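Shown here is a partial selection of chains from the complex, left in place.
For clarity, chains are labelled A and B in written order, and residue numbers in each chain start from 1.
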Amino acid sequence: MVRPLNDGHEFVFHLGGHTPRLTVKPGETFTVFTEDCFSGKLTSVDGKPREVAPYPQVNPLTGPIAVEGVSAGDILAIHLHRLEPARDWGVATISPNFGFLSGTRASPNLQREQDERVWIWRLASDRRTLTTQAANGRTLTAPWRPFHGTLGVAPAHGEVRLGVVPGDFGGNFDIPDLTEGATLYLRANVDGGHVYIGDGHYAQGDGEIAGTAVEGAFNTTLSIDLADGDDAFDWPRLETETHIGVIGCARPLDDAARIAVAGLVRWVAVRTGLDLMDAHQLVSQTCALRIGNVVNPAFTVLCSVPKSVLG
Amino acid sequence: MVRPLNDGHEFVFHLGGHTPRLTVKPGETFTVFTEDCFSGKLTSVDGKPREVAPYPQVNPLTGPIAVEGVSAGDILAIHLHRLEPARDWGVATISPNFGFLSGTRASPNLQREQDERVWIWRLASDRRTLTTQAANGRTLTAPWRPFHGTLGVAPAHGEVRLGVVPGDFGGNFDIPDLTEGATLYLRANVDGGHVYIGDGHYAQGDGEIAGTAVEGAFNTTLSIDLADGDDAFDWPRLETETHIGVIGCARPLDDAARIAVAGLVRWVAVRTGLDLMDAHQLVSQTCALRIGNVVNPAFTVLCSVPKSVLG
């Protein structure tokens, strides 16, 4: 069943500060439409990203979705069941004063800014690749790698944040593991939890270095459960069929990694009964450190271990 | 053929400043023994790492190996053919004032230092896993993942660096992709090139967060060729059967990533004929960013793309 949320003009650009647009029951499966980060308005290589989606009117979010019976402090388990692309194309840009290989407002320089460019990427009918045209006529190909860049809840302590910001409340992670089959655990900061979702990506390399992924709309099916917490629960956790991980959000990247690694060590200790140093050792010899984004107001890192090493 | 290098007392602790210990022909296949980072002296959980291998007597290197006909400025292609473990155990430690989750001399704090611990990891006879004992009696298991933490050449401009330092001359990367089948490209800074190898790892998670991997000795078979350079060659390049990548070494981690990403974009542009922005876009949508270490004097990141996207 597609719930009647977001008929085309109902998106929001913040996390926090809203009344719910939809209320679901714990465990209920439902489907929502999510727009791309340009609100679907950037449709050709001649488009002007900063005109069709002037900052901060970027990264429109679907939500907030309230969960019945959830109280502030509860742990939410948000399960992503299916990400169905709503279009057969996505869009990517490179912009002046934005991206990992450019000065930015938060890390400026005095060099001349890079030029703006737009690429329209087409999804192949077999949904295994995306292609676009290079300036020299060649075809560029990227693997289909659908996921949600943004999934979060209303922030703690009454803060209201823009949809481009990641933090302990979730948000704009840009971590490709956040896809079909994944569960994201977040602490609810308000009664009802108030979940936001958006920023669909059809493809993205680690880091989202140019500043955008291949941005695309989705019809996404999910459900939200209550989960047990433990003493080590602090930053967001991500679970897949094979791995468990913790997500850190910070600048510089070192601190994002530190949050993720320390959080996973503490989680592994609690979950396995190992002392902290043995958990540290086990994580150190088996973990993966995946860089999510290096372009948002906070950078993100996922530290994960295979469940097989947890015994 | 095992070349008569390093009979047990011939290791060095620096890159640069030596006369060659061995000279090989370009393309010649040869085998060397490399010690673990504790010089093979840390053999039990009761051992004292800082007594058996007092700083900077850590990370002994085999070399330098000169290559006939190599001139300063040439590009070396160092092929790793086979890493044969020389022992059926490796060793890992956690030390005071060292590691990613501790204050260090380069990033101090005023908290009480963590205690020292040693783990002896045993290699299973099927060489698929390593195991060690936790304090609570449980068995910890890590996948067998053999690679060389350190592979480099004499530094540029007459500098002499400790073997624990990574840089544009290679060195202590701690990147798990540097294993059988990989080729590392480095620019020779002196005639003969003067290659150093060591720091064998039997297992390691990304980042080497505790400060050591499962450290082990190898008999390693390699060969060294001359390779063509191009205008974009600057930082070390790593090639495997499926991927090409560039390695950045810096603090903070952001800059290590920036070096790797920018280097790969420029390499892809030169190799494919794409303009810089199309190369940027292609890398941005397809790259992997792997964190090597976050504990050495410089941190390391490998940015790579599948060869399949290069057309």
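Here is the rule we use: a residue touches a chain if its C-beta (ideal position, glycine included) is under 8 Å from a C-beta of that chain, and two chains touch if they have at least 3 such contacts.
Everything numeric here is computed off the predicted structure, so don't read it as measured data.
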Inset, instruction - Could you work out how many identical chains the complete complex has, if 2 are displayed? - result: 4
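Methods note: only the chains that are shown with their structure count from here on.
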Legend entry - Between chain A and chain B, centroid-to-centroid distance (C-alpha), Å: 32
Inset, instruction - Please name which positions on chain A make contact with chain B in the complex. - result: 92, 94, 100-101, 114-115, 117, 119, 121, 130, 132, 134-136, 138-143, 203-210, 213-214, 251-254, 257-258, 261-262, 265, 272-275, 277-278, 280-291, 294, 299, 305, 308-309, 311
